[in-house]
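A single protein chain has been omitted from the complex, and every remaining protein chain is retained in its original position.
Order of writing sets the labels: A, B, C and D. Residues in every chain begin at 1.
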Amino acid sequence: MKCFLRSLTLLVGLFFYASSHAADALPTLTTPDDVGPVIEQPIEFPHFRHAGDAKDGGMQINCMYCHTYARRSMVAGIPPIQKCIGCHQSIESVRDKPRIQKLFEYWDAKKAIPWKKVHDLPDFVRFNHERHIQRFYFQQDRPYQEVCGYCHGNVKAMTVAQRQKPITMGWCASCHQKDHLVSANSSKTGHGPNDCFTCHK
Amino acid sequence: MTENDFNRRDFLKVLGWGGAAVALSGCGNTSIQDGQETVTSYVTLPSFVVPSISNYFNSTCAQCDAGCNIMGRVREGRVLKAEGNPNSPINRGRMCGLGQSGVQAHYNPDRVREPLLRTGDKGETITWDKALGLINEKLNGTKGAEIAFITGGMSGHVQALLGNYMDALGSKNHFSYEAISPAVLRAANKKAYGMSMPRYRIDKAKVVVSFGADFLGAWVSPVHFSQQYAQFRKGTRPEGRGVLVQIEPKMTLTGANADRWIAVRPGTEGVLALGLINALGKAGMSIPADVAAVSNEYTAERTSKETDVSAEQIEKLAALLKERTPSLVLAGSAAEGYAHGSQNAAAIALLNRVLGNVGKTVEASASVPFPQIAPTVGNRSSLIALNDGLAAGKYKVVFSYGVNPVFSAPASMKFKDNFAKADFKVAFAHYMDETALAADLILPLDSAMEDWATVVPEYMAAPEEAGSNTYAQMSFRQPMMEKVFPDTRGVGDILLALLKQRKADEYKPFDDFYSYLRSAVLKNKVALGGKAGDDDEVFWNETLSKGIVPLKGIAGSVSAKASAAGLKLPVAADADPSYPLRLIPAVSASIRDGRNANEPWLQESPDPLTTIVWDSWVEINPKTAAKLGIVEGDIVEIASRSGSIKTQAYLFPGIHPDAVSVPVGYGHEAMGRYARGVGANVFGMLDAVYDKETGELALNETSVKISKTGQRVIIVKEEGPVGGSQAGKPKIAVQVSADKVDLSKEV
Amino acid sequence: MSVSNLLENWSKFRHTHPVDDKGYPDWEAYPSDIKWAMAIDLDACTGCNACSVACYAENNLPVVGKEKYSHGQAMHWMRIERYWDESAGVGEFGADKGARFLPMMCQQCEAAPCETVCPVGATNHTEDGLNSQIYNRCIGSRYCSANCPYKVRYFNWYNYPEQEKVWPEPLNQQLNPDLTVRTKGVMEKCTFCKQRTYTARNNAKTEGRQVQDSDVQTACQEACPVGAITFGNLHNPESQVAKQWQSQQVDLTKEVQEKDEKEGNRLRGYRILEELRPYPSVMYLERVRESAV
Amino acid sequence: MSKRYLLALYNNFDEAEAVVRELRNADIKGFSAADDLVVKSPIEHPEVEEFLGDKPVKVQWFTLGGALTGGLLAFSLIAGSQASFYSQMKGGKPIVPIPPDLVLTYEMFILGGVYITVLGFLFCAGLPARRSPLYSAKVSEDQIGILVKADDGSVAILKDIFTKHKALEIQEEAGR
Partner (left out) sequence: MGKDIREDIAWAQINKDVLKSLESPRKLYWVILLVAIAMVGVAVGCEIYQYNVGLGVGNFDNPNVWGLYIATFIFWIGMSHSGTLLSAILHLMHADWRKPIYRFAEAMTTFSLMTAGLFVMVHLGRLWQVYYALPYPSERWVWPNFQSPLLWDAMAIFTYLSSSVLFLYIGSIPDLAICRDNIHQGWRKKLYTLLALGWEGTDRQWRNFRVTYLTIACFLIPLAVSVHSIVASDFAMSQQPGWHITSFPPYFVAGALYSGCAAIITLFIILRYVFRFEEYMTLPILKKTVRLTFAIAMVWTYLNCVEFAATWYSHDVAAKAVLIEKATGRFAPFFWGMIFCGSVLPFVMMVKKWQTNIPVMFAVSLLLNLGMWLERWMIVAPTFSHGYYPWTWDEHMWPSMVQWGIVFGSFGWFTLLFMVFCKIVPSVSMYEVKEMVYHRSLALKKEEQAVKEELAVKGAN
């Protein structure tokens, strides 16, 4: 009997737990489990060196200096090698580093670098970098590192980029349902679209 | 920016599509994946290229000879879709389904990928050097007169280069062949109006009477005429909504859109035209004496008896034509495909003169100021000339480019056998079609989206503001992406390489056709709309980006003096009881003469009238079918004196009871997975009857008999079991009489 | 799911939707400043199939081949229907007045019968008035198709891209990356070229302005050689489509148009099966035929 | 004072009824007819309840509770989930439509009712249970069993009563 009661309580408890989870579970933006795998890239690009803070030895380059398409295209894009060479051909000090040598090898062979996708959304998802950058960077005037970091995590501390956020549908929605200021000097708020067709193609 | 001196080809290569992600099935992985795919990345990228945003390159459609100006949508180094160039006076930003399918010709999996050499029954892959060397070898010691080159209609710089090559070989045997072409019309127009392709102004006409001209479907420049037709149908235009009357034995797409479709007995179009002139005279219109002399014989009773069109109908039509001017009378392929086709066309042209349309709706057009790039139009008489020469063993080396005569020549000509008589046959081929299979050497061609060319359309449309008849244009065709198959070559490049074998010095400065074209264009910078002081590079890029080069054309003039002299229409003979029916090979808007049959979109887009897909069919009037005991889906044998085919029967109200119709372009035995074995080839069974004046093969002059084979199939078609019936249904597709609506206030 | 959400959406009871009993369209209450709509002039349409092929090219539609076509499994989102006059008597067709052509695609109904019945909510009504189809959400119950009076929903009976090899290399390079290639078991249909309207809206938003007619054309509209198709924002009175609807006095939210009830109707705008009250967003203009000849 | 169990088997209900009536009237030490008397029968015999005296059945309260909980829970879950962030307009219908929700509420009402009734049954009938020490397979075949519990000292009296009424067999808990 007791055993039966216990299991009954357990069942009811489970049910209420599940329901309450359904009711107002806001998945935390990052849990340690959501960190993606380490991905081997053809060249181990040191993000921290380029984008990191000065105190950590970084050069504080704006993300959109290299990922230049992010503000006007759906995709952020990988810079063409030309862009890397543009600077690196005049930086003699690091010319002998193996990474840089590799870079020049690709350049001389006129071969594109086969970078691996780190944040590879399923094909039926339409994510628009431009829209988000417009909204948070240009209209709300937030710092770019914060804006990019919403989804990409603390890239400036990474070498090769690694996924830090779950990037699931519920995760996207958790942000879309929050009210954000429309622009930096407005008190009007609005939330992201909740229309399935906006993000699904 | 680091300097990189890439030329155009390299530039396209750098954009390379090889690593670009192809749209894949979207429902595979439902969650994020890390590190599985590769990013599309580049070595260098011009500033106008932004990933995920399309660029548009202007070019020219190569799917038919109308020469519509198109824009290719290019993304990540791949051309995805063809769209119309809005600045084009020809198609004004619009496109037909055939043109849309150009991308499928480009990406077609059945394209020839490497040069192939036939030895006996086997073929082997060879290198370009070897292929070109072989041609050189064969040509050495061959007299110019023994070399023949058969092409389709051509124009632009490739044609100029071909002319030069033929000159270098000392050959005058360039045959320009088109299986379906308005050649009789051109000749008749030349006689009647003084120019073979005047500008028709459907948009200005109040009434259009078309004798079988399928200008909305497959006639001359359908997209352009569709544009005009759209204007013509607008109730808001000053002339009011136009009336279209289509006179033809087999309903075409244009006939389906006509206010009145008149089924005429096949071959009596000229009689009906003269009968109409007579009726116009009766109605009080003044008829020039020379015309009246001919037309007076065609009383309403006689015309009605010969043409199977009721006298009231003729009277009504005459009344309409008299009342509403200007009108426009068109003579199309249905009228010209007879032994007396030229006479038919001439009689129809007389109508325009009588109605005073010449100069109003039949306008003069201009021609390009450079005769060497002006279009050479194809016809069917040239094939006959080539065939005769081959049969006589006159030609040792034959080149073929852009045509498929082995497929489209009537079996009675025995072209395939005669072709085999030539020692060495070179086919410039896109697909392994019937002609390429019969050739000894097959040279794979670039697609129209990988190749350079210039195009001058035969039917010269002009923008509205150009007004006078001085507008002519040349269009550019340019590569929009890296080659899909690396070992194909442009026809210009091949001709240039061949020319270098003959005149090495003269063509030394040109690495490839691109540099030849560029220098040829820059040489005539001023004539092509540039200023003498313009920077070459800037001029070239601007010209290319526009895609259209307006030229100050050589003005032509139309004469309203179509003569009735010598016009003599045969009295329709009684049908041969053993071959009681007239076969009308139909040209569908999508498959046309069959050269595009390997593009799946075209095979799957239903024929507009019968809605049949993926097969050929024979259209039979329900009355005729009832007499013969044929029902839909019966496999019937259609036999002429020269051959026979078997295909499915489709009962079709839009055909004269004396005629049956089978679409051309089907029944390929080769060419590729989408074309091979689909339907039956009606070209093969045509009788060898020729137009008496032009010597053109008379397409509609074949008499046939039909017999059931006993088999029956379910026709694969789009229409449902009730077909077009809407009886008792809610409002689906409705029709309203023009006098019941006020169209003038529409938006 | 919070209580405030519940209350908020509860109060949306019938307010977010322009279909109502009172006089509509009440654009004040419409959730978005865009309502995509179309007008097709059947008098101009020649039945040439250009729109249909353009749709194949734009929307990655598979070519199914003869055998599957014969089973009625064609995937043309835009089909051209041909109708004859039945003047000659029931079942007998007269061709002397030509045929009638009607391009048929998803009518993007405001009160779509397909939407309510989807068990997983894969098809919904978007704020800009489209009938959306979320391919990945679809489990393939086909209830929507069963309930569609126009039968314009097409089901992927096979795995066209991978198993049926509909796009053999390199034909697959033509596929439009702006939308997915649907795999077996999902329903699909005309989206009014969602990828194009999306881009147009995105660009207009970035530039801080309203979407104009010049910003977006659907693939069929762009191709149509006679310009029979007009597409645009019905909400914007300046758009061509709104003007056309207005001039034909076709009201989005009525199942019986007032003009139809009047005697001597001299306008030719109508919507197919509107008496079923799905409130379709495509207006057709009747074909006109001259009777003087 | 330790307790002992006795099981007597009877051929028919009449005899069993007579035994029960006698037991109820008899004053036996350590035995109360209300608590220590259990009748086991192979069939459902409502008369047993009569002669055993009124013992209320409470299952229906479970039913009521279950049904109400099920219905309420269903309605709030359904309405709530439709009103969530992904609220999507459908077919001109309100986002939280009452009529279809009622259908599901009705179903869940029944589902809750049935489930909780079954739970209530198990609870009230004391199932699942360990088998009592005295059990005869005959009870599930064709005989009526009367199980009593009484003080050691009363066993003899009980046995007497049983035999008096032609008990077929009397089982006694093994000595303790």
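Definition applied: a residue touches a chain if its C-beta (ideal position, glycine included) is under 8 Å from a C-beta of that chain, and two chains touch if they have at least 3 such contacts.
Since the structure is predicted, the reported quantities are computational estimates derived from the model, not experimental observations.
**Q** With touch as defined up top, name the shown chains that contact the chain not shown.
**A** Taking every chain of the complex into account, the missing one touches A, B, C, D.
**Q** Out of C:Lys66, C:Lys151 or C:Lys165, which residue would touch the omitted chain in the full complex?
**A** In the full complex, the listed residue that touches the missing chain is C:Lys151.
**Q** In the complete assembly, which of C:Lys184, C:Lys205 or C:Lys243 touches the absent chain?
**A** C:Lys184
**Q** Which one, C:Ser141, C:Asn202, C:Ser247 or C:Ser291, makes contact with the chain that was left out?
**A** Touching the chain that is not displayed is residue C:Ser141.
**Q** Can you name the residues of subunit C that touch the chain not displayed here?
**A** That gives, for subunit C, the contact residues 68, 70-74, 79, 81, 104, 113, 116-121, 137-143, 145-147, 149-151, 153-159, 163, 184-187, 273, 276.
**Q** Can you list, in ascending order, the subunit D residues touching the missing chain?
**A** With respect to the unshown chain, the touching residues of subunit D are 38-46, 48-49, 52, 55, 57, 59-60, 63, 77-78, 81-82, 84-86, 90-91, 93, 97, 100-101, 103-104, 106-108, 110-111, 113-115, 117-118, 120-122, 124-132, 135, 137, 139-142, 145, 147.
**Q** Which parts of subunit A face the unshown chain closely enough to count as touching?
**A** Those residues of subunit A that touch the unshown chain are 18-19, 21-22, 25, 27, 166, 168-171, 173.
Keep in mind that, in the parts below, only the chains that are shown with their structure count from here on.
**Q** State the pair of chains with the top count of C-beta pairs in contact.
**A** Top-ranked chain pair by contact count is B-C.
**Q** Whole-Å distance, subunit C centre to subunit D centre, using C-alpha means?
**A** The answer is 63 Å.
**Q** For subunit B and subunit D, let me know how many angstrom lie between their CA-based centres, rounded off.
**A** It comes to 90 Å between the two C-alpha centres.
**Q** Scan subunit C for residues touching two or more other chains and write them down.
**A** 1, 124, 126-127, 135-136, 178-180
**Q** Would you give the residues of subunit A that are in contact with at least 2 other chains, written as numbers and ranges?
**A** As it turns out, subunit A has residues touching two or more other chains at 22-23, 122-124, 195-196, 201.
**Q** Are the chains arranged, by touching, as a line, ring, star, complete graph, or other?
**A** Graph shape, chains as nodes and touching pairs as edges: none of the named types, so other.
**Q** Touching subunit A in the complex: which residues of subunit C?
**A** 1-2, 124, 126-127, 130, 132, 134-137, 178-180, 191, 194-195, 198, 202, 205-206
**Q** Can you list the subunit B residues touching subunit C in their complex?
**A** Touching subunit C: residues 17, 21-28, 30, 52, 75-76, 78-84, 91, 93-101, 103-104, 106-109, 216-217, 222-223, 226-227, 229-230, 233, 235, 241, 243, 245-246, 251, 253-263, 316-317, 320, 484, 589-590, 600-606, 608-609, 611, 613-615, 622, 653-654, 673, 678, 714, 716, 718-719, 723-727, 730-743, 745-747 of subunit B.
**Q** Okay, in this complex, where on subunit C does subunit B touch?
**A** Counting only subunit C, the residues touching subunit B are 42-44, 46-50, 52-54, 56-58, 60, 63-66, 69-70, 74, 76, 79-86, 88, 90-102, 135-136, 159, 161-162, 168-183, 185-186, 219, 222-228, 240, 243-244, 246-248, 266-268, 270, 272-273, 275, 284, 286-293.
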